[in-house]
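One protein chain omitted, others in place.
For chain A:
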Amino acid sequence: MENWTGILRLDAEVRNGKTVARNVYFQGAYKVMRPIYHDESGQACYYILNPGGGYLDGDRYRIQLTLDKQTKLTLTTQSATKIYKTPKSLAYQETEIDLKEGSYLEYIPDPIIGYRDACYKQKTVIRMKKGAKLLFSDIITPGWSPDGDRFSYNMLQLINEIYMENELVVYDHIKLSPATQNMDALGYMEGFSHLGSMIVIGEETDPELIDRLYQAIHKDTKEFKVGLSLLPTAGFTLRVLANSTQTIERIFAECHSIISREWFNITPSFLRKY
């Protein structure tokens, strides 16, 4: 089972007020670029590259990330995670993240695109210490299909486990199986093709923050649907159903900007990918 297609390991710490890597290791079909510092806050931004261009049959990827006390880091991808057909065994990605006291992680990968006959499972486990903060999003989208089939992938499964001081505080499990489910029906994707999820955890969260976020993003429209709710720990989750990545990214950017302003008094930088 220790046979990985790509491995990425990154341990970050603070040195002279700046978040830097104490240890970076990557192997196989993962690469990480040198960090970019968008402003004076010392927050580092790392981009993950998948030089292979996509996940194939039986591929297995592993990411391990540790943020030392007080580190601030943004982790994103350079492009979408493309899942191609997996005739024999599903593609798999496992991510383990450790956030020490006072650290802050923005984990904002590009969308996962499921192409025809793709099966993909992703498991993300995040362990947080008191006072750590997290902003984590993902977007699931169907890949273009020659016959216009809106959901040609077989199955996309995302499991997120978040622990606070070793206690499980969030268990988020989405499994979309167009091969066996009618995605357009009531209760499923309800006429939408894209699903976005965002989880934010931070001690400052209160019901008024949820109200402000809701005011900022809610619209009476057929373009998207949003759900926003407080978690059993200080934080919230946001779900968006829409028909384009741009719509979901716009809503996420709005929330990201409000959080950055209220919690860190900064304006987040646009994550350039080209």
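As a working rule, a contact is a pair of C-beta atoms (placed from the backbone, for glycine too) under 8 Å apart; a residue touches a chain by one contact, two chains touch by 3 or more; residues count from 1.
We take it that contacts and distances are computed from a predicted model.
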Task: Missing subunit (named according to UniProt) among the choices "2Fe-2S ferredoxin", "Protein phnJ", "Urease accessory protein UreF" or "Hydrogenase formation protein HypD" - done: "Urease accessory protein UreF"
- [ ] Using the touch definition up top, pick the residue from A:I174, A:A234 or A:I258 that touches the left-out chain.
- [x] A:I174
Task: Residue in contact with the excluded chain [from A:L56, A:L230 or A:A253] - done: A:L230
Task: Touch criterion as defined above, residue of A:D39, A:E101, A:E190 or A:E262 at the omitted chain - done: A:E190
Open item on the list: Can you say which of A:L99, A:L241, A:C255 or A:L271 touches the chain missing from this structure?
Closed with: A:L241
- [ ] State which residues belonging to chain A touch the missing partner chain.
- [x] 167-176, 181, 185-190, 195, 214, 218, 225-232, 237, 239, 241
